[in-house]
Structure formats: structure tokens, C-alpha cells
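Moving on, here comes chain A:
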Amino acid sequence: MARPFVPKIITANDLLEGDVIYLTAEGRWSRTYEDAVVATTQEEADDLLRKAEAQPDRIVGAYFVDTAVDEDGTPKPDHFREVFRATGPSNYFLGKQADA
Partner candidate 1 sequence: MSAGTDLGIVVRDGRFAPAADEAFVAIESAEEAAGIGNRAIEVANAIAAEALGPHLASIPAIAIRFPAFNDGRGFSLARQLRRLGYKGTLRARGHVLADQYPMALRCGFDEVEITEAQAARQPENQWVDAYQRIRHNYQDRLKYGAA
Partner candidate 2 sequence: MYTYNEFDEAFVRSRVAQFRGQVEKRLDGSLTEDEFRPLRLMNGLYLQLHAYMLRVAIPYGTLDSRKMRQLAHIAETWDRGYGHFTTRQNIQYNWPKLKDVPDMLDALADVGMHAIQTSGNCIRNVTSDHFAAAAADEIEDPRPTAELMRQWSTDHPEFQFLPRKFKIAITGAPNDRAVVKSHDIGIRMVRGDNGEVGYEISVGGGLGRSPFVGKVIREFLPKADLLPYLESIMQVYNLSGRRDNKYKARIKILVHETGLDEIRAEVEELFPQIREEFTHPSDELLAAIEPHFAPPAFVEKPLGDYEAALAADPLLRSFVETNVVAHKHPSYAIVTISLKPVGGTPGDATAEQMRVMADIAERYSHDELRISHEQNVILPHVAKADLPAVHAALRDAGLGTANVGLISDIIACPGMDYCALATARSIPIAQEISTRFNELKLEHEIGQMKIKISGCINACGHHHVGHIGILGLDRAGVENYQITLGGDGAETMTLGERAGPGFSAEELVPALERLIDAYLKVRRDRQESFLEAYRRLGVAPFKAALYPDQAKDAA
């Protein structure tokens, strides 16, 4: 039996700044996890990844990753790695947690 599809978002790093970024519904990039567009099928996820990879002058290292989704449809990081990427290191108050 096929396993149910886990919703995915597309993330990458900004080519110039190195910052963690997320692909939005408009095909732009946001620094905020919650802005990410959620793919609900594998075809959608593949398609979004292709869109992301078509912007090599802007981003580096795009990949899709499983995400949790709130009742209202807002994506929330699921795996702890993505939680850290969306927050910053735990030893100093730096990275996204400090920019907010």
C-alpha cells in the first residue's frame, strides 16, 4: 500500500547571503518558514523544486523537505534539523531568531 504523501516545502540558501530561504507561492523567496508554499503531491513538489532550481543566480542547494502543517494551512518545521534552520544555533542568539 502506498504511504500517504507527507506535505513538503522547498528550501535553499541565498546565493549571496547564505541565509536559509523558502520558496513561496509566488515563486519568490522568503526568509520565513511560514511563508513557504506547501506541496501536497509529489508532482507538485517536483515541479516546485524544478522552479527553484531554475534560479541558480539567486539560490544554492535547493531541496524539498517534509513539513508539518497547521489547521489553517501554515507550514511548521517538523524535523529538528529544519527547526534549527528556521531558528538559528542553540549556543548563541544568532541567525533567524535574532533577525526577527
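The candidates came about this way: all candidates are chains of the complex that A comes from, given by their letters.
Quick note on the criterion: contacts are C-beta pairs under 8 Å (C-beta built on N, C-alpha and C of every residue); 3 or more make two chains touch, one makes a residue touch a chain; residues count from 1.
As the structure is a prediction and not an experimental result, all values here were calculated from the model.
Participant: Looking at the complex, which candidate is in contact with chain A: 1 or 2?
Facilitator: Chain A touches candidate 2; the others do not touch it here.
Participant: Which residues of chain A touch candidate 2 in the complex?
Facilitator: Residues of chain A touching candidate 2: 13, 15-20, 56-57, 60-61, 78-81, 84-85, 88-92, 94-96.
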